[in-house]
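A single protein chain has been omitted from the complex, and every remaining protein chain is retained in its original position.
As written, the chains take the letters A, B and C, and residue 1 is the first residue of each chain.
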Amino acid sequence: MTELHQQGAKRTFKLVGTRPLRPDGIDKVTGRARFGADMDAPGMLHGLVLRSPHAHARIKRIDVSKAERLAGVKAVVTRDDFKLPADSALADICRNVMAREKALYDGHAVAAVAAVSKAVARKALQLIKIDYEILPNVTDVDAAMKPGAPILHETLRTEGVEPKPRKASNVARRHEFGHGDVAKGMAQADIVIERSFKTAATHQGYIEPHACLASVGPDGRGDLWVCTQGHFMVRNTCAGLLGMDASQLRVTASEIGGGFGGKTTVFIEPVALALSRKAGRPVKMVMSRNEVFRATGPTSSSSIDVKIGIKKNGRITAAQAELRYQGGAFPGSPVEFGAMTAFACYDLENVHTVGYDVVTNRPKQAAYRAPGAPMVAHAVESVIDELAKKIGMDPLDFRLLNASKEGTKSSFGPTYGPIGLRATLEEAKRHPHHTAPLGPNQGRGVACGFWFNFGGDTCVSLNINVDGTVGLSVGTPDIGGSRASMSLMAAEELGIPYEKVRTIVADTASLGYNDVTDGSRVTFAAGMATIKAARDATTKLCARAAKVWGIPAEAVVWENGHAKPAGPNAGNFAPMSLAEIAAVASSTGGPIAGHYEVNADGAGVSFATHMVDLEVDPDTGKVTVLRYTVFQDAGKAVHPSYVEGQYQGGAAQGIGWAINEEYIYGADGRLQNAGFLDYRIPVASDLPMIDTVILEIPNPGHPYGVRGVGETSIVPPLAAMANAVSAAAGTRLTELPMSPPRVLKAIMENGRGA
Amino acid sequence: MRYEAPETVKGAVKLLAGAKGRARVLAGGTDLLVQMHSGMAEPDLVVDIKRIAGLRTIKKEAGGFRIGAAVPSAVMGEHAGVKKAWPGVVEAAGLIGSTQIQGRATIVGNLCNASPAADSVPAMVAAGAKARIVGPKKRRDVPVEKVVSGPGKTALGRGEFVESIFLPKRKARSGDAYLRFIPRTEMDIAAASVGVSLTLDRKGVCTAARVVLGAVGPRVILVTAAAKALIGTSLDKAALEKLAAACSAAARPIDDKRGTIEFRKHVVGVLARRAALIARDRAKGK
Amino acid sequence: MVKVVLWGSLKHAADGQTEVDLEAENVREALDALAARFPKLKPLLDRGVSVAIDGVFYRDAWFAPIRPDSEVYILPRLAGG
Partner (left out) sequence: MSEIHVSTKINGDAFEYLCDAEESLLDVLRDRLGLTGTKEGCGTGDCGACSITLDGRLVCSCLVLGAEAEGREIETIEGMADGDDLHVLQKKFLEHAALQCGVCTPGFLIAAKSLLEANPDPSETEVRYWLAGNLCRCTGYDKIVRAVLDAATEMRKA
């Protein structure tokens, strides 16, 4: 159940903050909604990818001649069909979607076919001959950093170190953040705790595998239907990889069956376009679950050292961390975000973090909900918990004593504006969960988390229809109810009923560029653009009314869905409703539409505190979650049900990350659990209800005070779980997942069972 | 691939015996179709036995029950008689996969897939169940533990398949139980499992027991020392400790993605203790 | 003059400095001034950065105003899931 706590909200809303049914709901409960794999085209072929079974191998020769000769095969593509782009980021994507000199991980694409049926395509894959020279592999981050480790890229030199290295290394970049003097701060400390932590790579685990339908004609015009978090990103990336004009590639976003960051890049889309171009027919590609695990981005696995010093009274004097994240076969792990967010919750004089971005023979990591932050929060919040215990202070009080607040110089530099961290901690302290009794073998854990959120490029169009209804076009795929929140904000601003607005996700030819649905940005940025587009429309509506009345446009205001004379001096006219103005639009100057384009800034950072009770079976090490409460600042909850949903979903994913989920590699570098059977995401019977408390500390950067909520909720749970398991087991757990074998071992060696 | 759905056992045997290439029996299909999906199995012939009327039923026989090879776990779970007599077997069958899998999966399929971690097998072996094998030669009944010869391998000959499982008459004052360890609450393959069936005398002293381990060796392990630890006791703490130690000692697990050797050896003992107590309570009619 | 703070990793490309005083009234002027003073910084800045002005993050916002007393941080380009 949810509680709402508003602080300083000035504006009263009619619709924002209510819980209407989502406009795409009927389609989604009746099976009518069309997801990535649900679209067909006349003459369509089926495309499949051949993937490397080796973690690291030189590709000496690819022979596709037999496959090409198989009846029903219409096209085969390999590295030879992709020209390596000059831009280095695009070149990495190109190498990731189709291996070139080397296969860099188990599952790396090496060829693809398009055939008249899936069965023929499968047969064709078996006819492709690849000569591999198998190379030594490395999948562990610490092993990859050691001298003598197998090198993935001979040309890679570590950036961010001086002097610039001359030898190739698997360390792509070194990042550094902080302020003050950590050595001095540590010297002032009465107690210092230093520990090392590890977290496993986890997959976003969206239920819908990647899927697309590509069609490229001989005139070079293309269409792509795809499940993605950002169809404009898909268009630009694919156009770049295939040498097409952006204008000639129209990308339509299907309904999307989850993404959590994993659908913010491309995998099969450029391959499907290349196959279609070669075959001259539409090509549909749908990944299997096995391919999703082996070849799309999980997040980084990590290895982290944390050291924190405190005075006896609990005040932190210094904090430092070294973070090592492997991001798979290409540079780009989110370690810089890890290093920036590590101590973001604390008001520190002396803080220093260093992050290493490391490549290994694993799939290229993709963004996953607050990329880089949960792992380091796990490490830092574990040490914080231990320090609080050491001085006998309540963990919430300890955090309140040290928490960041408005005016704190953040650990990554900038000074915070109004933030909600302390509010979440105080709310947690007041909550009955905090004082509920615990039974034997049970433990309670709390942890805090931070995420930046961002805005980004956003373009929205709002059309007033002659019947007084409104069509709203946004360019951000609806991944969790955003059509409902956009409709709410448009209706609020226009002063019309929610049901009168229909929000659609427009294709890339119908709207200006929109950044990907990520960074918790949609309700914030697309919401802001929607509000501004609605205001643009009301300005025009007022102008039309002014024309009708024969008074200056400035003398008309928009109120409660009506144009009204601004005051008695403006004239005495009966207010005109939106519908009345719309009905005469053609006669007063033509169609009426509102637009807004912006690179949205001022997203407003977000904080959360999580609290969990769980029980550890001392005989088996199994963890059972008993109670969970999320306290998070939403700025303003536009549709509280979907805000709660984000909180609950983040917590559930974090619970899975904490106790069961992990990428398991053998010595051969092959992924051993590429399926939902052994990659164990939480099932319904694993979880209790997840209680949520929505706090509303308005974001000054948004007209309604909205902050993004999607990502922060996955930052605290890893640590909250670790703190609770450690309390229940009577020994500190430092490695995720806290799987039963690991927990049992800890108990038998150090814990209560010993 | 050819798909056939004969309506008689004879017809099925003929198809299987006469098959050119790889032939597979399709009962619930919850293993076979997964193997086909991943390319691990590419049969030339699939013989669907669900259209054979006699294989879809549970029949009373000699005080026990004969369970047809095409009876899904869900149907077993709805059968009051079997549930009452062999709750451990029914629970084990009820742990195979999700509700959806339960609607299809059969204990015969579970047995013949020959996975070391098959849930229903330790329970069936503990119960002293027999498999009835049909084939080109005459029918034969063999103890369930003799059907599997190794991981993925059975002792079935060409043209043979298991037609039914016979669960014997439940002796007075006896009970069975099955427990497995999985990291989640559902949907996982056992990392270790134990089936226990035991009989008590009027005073509550154990007179007979069968203790069977799953997922801790290439095949299920019937542990005589574990049974001995129980017999002659009323399952006091010392007996249970001995039971656990015997099970841990008998286990021959491997390290893999589902658990470590040391974890499995320990947990199989824990499960044995817990399962034995459930079986005892059932024997006492609790 | 405004004080611009570089995140730690950039100091190698900026003669070891993390704090630079320069003349700039907006983000573009600040980035241009940095690139002009430290040519080694230019490719790193071109790859994309975030600029935090008085606690608010900007990506690619050339004309976001900077006042002489503004707190200005050059930070890695933010991304999200």
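As a working rule, a residue touches a chain if its C-beta (ideal position, glycine included) is under 8 Å from a C-beta of that chain, and two chains touch if they have at least 3 such contacts.
From a predicted model like this one, the values you see are computed outputs, not experimental measurements.
In the whole complex the chain that is left out makes contact with A, B. Checked against the hidden chain, the listed residues A:Ala342, A:Ile681 or A:Met738 yield one contact partner: A:Ile681.
Checked against the full complex, the one of B:Thr8, B:Ser38 or B:Ser149 touching the unshown chain is B:Ser38. Which of B:Ile101, B:Ala245 or B:Ile261 touches the hidden chain is settled by the complete complex: it is B:Ile101. When the whole complex is considered, the residue among B:Ala12, B:Leu26 or B:Leu167 that touches the unshown chain is B:Leu26.
Looking at chain B, the residues touching the absent chain are 1-3, 5, 26, 28-30, 33-34, 36-38, 46, 48, 50, 72, 74, 97-101, 103-104, 185-187. Although one chain is not displayed, chain A still touches it through residues 19, 21-22, 24-26, 28-35, 37-38, 118-119, 204-209, 255-260, 286, 288-289, 479-481, 639, 641-642, 644-645, 648-649, 651-653, 675-677, 681-687, 689-690.
Going forward, only the chains that are shown with their structure count from here on.
Among the residues of chain B, none is in touch with two or more other chains.
Against chain A, in their complex, chain C makes its touches with residues 5, 7-9, 11-12, 52, 54-61, 64, 71, 73, 75-76, 78-81.
Against chain B, the residues of chain A that register as touching in their complex are 122, 290, 619-622, 659-660, 664, 672-673, 676-678, 680, 682-683, 685-686, 739-741, 744-745, 748. Interface residues of chain B, counted against chain A in their complex, comprise 38-39, 181, 183-189, 191, 256-260, 262-263, 266-267, 270.
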